[in-house]
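Heads up, one of the protein chains got dropped from this complex, but the rest are sitting where they should.
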Amino acid sequence: MSEHIVPVRVYLMIFLALMVGTALTIWAGLQDFPGPLNVVIALTIAVIKATLVVLYFMHVRYSSRLIWVIFASALFWMGILFALTFSDYWTRGWFQVH
Amino acid sequence: MGHEHPAEHGHAALQHHFENMEQQREASTLGMWVFLVTEIMFFGGMFLAYTLYRSKYPEAFASASNHLDLKLGAINTVVLILSSFTMAMAVYSTQIGKRRNQIISLALTLLLGATFLGIKAVEYHQKYEDHLIPGRVVPSRPFDASGVHLLPGANPHNVEMFYWIYFAMTGMHAVHMIIGIGIISIILFWAIRGKYGPEYHNPVEVSGLYWHFVDIVWIFLFPLLYLLGRHLEH
Amino acid sequence: MQTSWIPFVPPSASTLSGKVDALYFYLSGVTVFFTLLIAGVLIFFVIKYRRRSPYEIPRPVAGSHKLETLWSVIPFIIAMSMFAWGAQLYFQNSRPPQNAVEIYVVGKQWMWKIQHTTGQREINELHVPVGRRIKLIMTTEDVIHDFFIPAFRIKADVVPGRYTTQWFEATKPGKYHLFCAEYCGMNHSGMIGQVVVMEPTEFDNWLSGNTNQQSPAVAGQQLYQTIGCVSCHGTNGEGGRGPALAGLFGRQEFLNNGQTVKADEAYIRESVINPQAKLVNGFGPIMPTFQGQISEEQLVQILAFIKSLPAAGVQSNAPAPAPAPATAAPSRAASPESNR
Partner (left out) sequence: MKAMETFEAPKPARINYLNATYGLKSWLLTKDHKRIALLYLGSISFFFFIGGLYAMFIRLELLTPQGDLLQSTTYNKVFTQHGIIMVFFFLIPSIPATLGNFLVPMMIGAKDLAFPRINLLSWYIYLLGGLVTIYALLAGGIDTGWTFYTPFSTTFSNSYVIAAGLGIFINGFSSILTGLNFIVTIHTMRAPGMTWFRMPLFIWAHYATSLVMILGTPVIAITILLLAFERLAHVGIFDPAAGGDPVLFQHLFWFYSHPAVYIMVLPGMGVVSELIANFSRKNIFGYSFVAFSSLAIAVFGFLVWGHHLFVASQSVYAGMIFSFLSFAVAIPSAIKVFNWTATLYKASISYDTPMLYALGFIGLFTIGGMTGLFLASLAVDVHLSDTYFIVAHFHYIMVGGTLLAYLGGLHYWWPKITGRMYPEGWARFSALIVFVGFNLTFLPQFVLGYMGMPRRYHVYPPEFQVLHVLSTAGASILGFGLLIPLVYLIWSMRYGKIASANPWNLPGLEWQTSSPPPTENFELTPIVTWEAYEFAPPEETEVVGKFRDQPVEEV
């Protein structure tokens, strides 16, 4: 993991990709897509942008497996927090009281 | 720095309890990542509250969100991504030993960070003018949603809740920005003194990790707070 | 399960309590067994393999996958039996029966206010007959409380802004404790009362001895007039500028966003507190909020009144006096000006 030097070209490309992503997400936010698609598109673009930052700006792509595991564990625990909390909220209406 | 034994260990920056620079580097990088994990969980709690209430009150959240200044939000997104880029360049310049570029990149990062906060302050001030500071935080200007165009089905109470979450999340983000600016300033100070180079660039790298993380938080905050529900306006 | 002879078990006075006790005894049995097993083996080893000389070094013992598997799988099976039993009992009991008699409970720092559908009101006392299924519809004026009747083995939090329910069928006449089990401030331990379980005839006597009070539905009807619901929803809930309320309870309502919602207690409550949240298809957002203007008790009365309204066009002998059949089809044109 130690001395990998990412070339400037890569940094520039990532930066441009992030700019395109930002423009895209604003454009998409103003369109009226059917159903929950607006949310899905916005989050997908955000996840892609974040992934680019993590992989290249933060060098995770060139890092040891340990860093991957640590980062993944944070997402996993976020997932637990969301999934189990919403296991309550989403199923509250299921139960017909009458 | 503890006891320094430059003669024994080779590099002046090696702390006494590490065997070598590699171990020290590994430890500090790992430490920052573990810290970022805690940061993710910290923001996670707020994202949870946001998700819950947004799914419960979509109209109110959309109405409130539409009242935010999209232009300023977008500009801030660009500013922050740019600062992330300059930060990456600072790390790069340190790694290849270009001191001039290193100092310029760090200074630019600082400048962009300050710009972000400045624009944020302008936005906050707008909210203050519009009576949109939630609750009785500003006693002379209690929250009043009458300036917000309510979509059908939106309850002003929930508009207030949106602003509350907006201020909590962007406020926490801004606090992190301020801390980041503090850290980068220290790094810049030592960089000017020539402390960092290809041999020893870990502090720059680790601060960079933090800075990028703050950027990532904003990458999510921007669409969630400014964009979702915009389409209902049209 | 007959438990009255066993010490340290509270009185068992509902159809549920015996079942909970049975599971409790199973759990206790397993606990005592394993505790004694572990303690016994520990004591045996500690005595048998005590250090006999300071220089003694015992031979190392290898681990054993078989043993590890054994003592993971067996506890797991036992745990799953406990889970299945407990979950099944809980699931069954969380579904209140159709024909249950409803009683409204409103918690308030630091008292329980109880309203029977027939009009009797009680404070910190709950009179119920043996052998009848009772469903409690509960909410609170302030903080979270918890309605706990140990003798019935039931307990449920009473949460502000919502209705929670629980039900029971008492089996044994007597007087039992009623506790608030969720810490609620200064006088938490004073928020206690009595559940009086009576023979049905005795209970009917008790009911008839307290007839001077209005039933919640009647009180709700008066409220319906005085706070102005009547001007939009019609004298008998036949509707007008607002949707019809007669026969609403339990019905599926079509909303203006294309979704449907079942008109239960929670929906009706929300529609009074936050009318814009779920608008019935064809009606505009003209109803003002009643948040902070009526108490939870009054809300419960409105609810009882709406429940008592017969479906439009059907004569009934429900408590609502003079239920005239709806005269005109409700006009669906929502007028833009908003007033009561």
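Every chain is named by a letter (A, B and C) in the order it is written, and numbering of its residues begins at 1.
Going forward, contacts are C-beta pairs under 8 Å (C-beta built on N, C-alpha and C of every residue); 3 or more make two chains touch, one makes a residue touch a chain.
Note that the coordinates shown come from a computational prediction; the quantities given were computed from them, not determined experimentally.
Engineer: Could you tell me which displayed chains border the chain that was left out of the figure?
Structural biologist: Looking at the complete complex, the unshown chain comes into contact with A, B, C.
Engineer: Any idea which of C:E122, C:D146, C:E169 or C:E238 touches the chain not displayed?
Structural biologist: C:D146
Engineer: Could you list which residues of chain C touch the chain missing from the display?
Structural biologist: 8-10, 19-20, 23-24, 27, 30-31, 34-35, 38-39, 41-42, 45-46, 49-52, 56-68, 71-72, 75-76, 79-80, 82-83, 85-87, 89-91, 93-94, 109, 142-144, 146, 148, 150-151, 153-157, 159-162, 164, 177, 179-190, 192, 274, 291-292
Engineer: Kindly note down the residues of chain A that lie in touch with the hidden chain.
Structural biologist: Contact residues on chain A toward the absent chain are 66, 73-74, 77, 80-81, 84-85, 87-92, 94-95.
Engineer: Provide the residue numbers of chain B that touch the chain removed from this figure.
Structural biologist: Residues touching the hidden chain, for chain B, are 2, 15-19, 23, 26-27, 30-31, 34-35, 37-46, 48-49, 52-53, 56-57, 134-137, 143, 155, 157-158, 160-161, 163-165, 168.
By our rule, only the chains that are shown with their structure count from here on.
Engineer: Distance between chain A and chain B based on Cα centroids, please, to the nearest Å.
Structural biologist: 16
Engineer: Distance from the CA centroid of chain B to that of chain C, rounded to the nearest Å?
Structural biologist: It comes to 45 Å between the two C-alpha centres.
Engineer: Help me check something: in the complex, which residues belonging to chain B touch chain A?
Structural biologist: 22, 25-26, 29-30, 33-34, 36-37, 40-41, 44-45, 47-48, 51-52, 70, 74, 77-78, 81-82, 84-85, 87-89, 92, 95-96, 205, 208-209, 212-213, 215-216, 219-220, 222-224, 226-232, 234
Engineer: Would you tell me which residues of chain B are touching chain C in their complex?
Structural biologist: Residues 57, 152-155, 157.
Engineer: Chain B touches which residues of chain C in the complex?
Structural biologist: Within the complex, chain C touches chain B at residues 256-257, 274, 276-279, 285, 289, 291.
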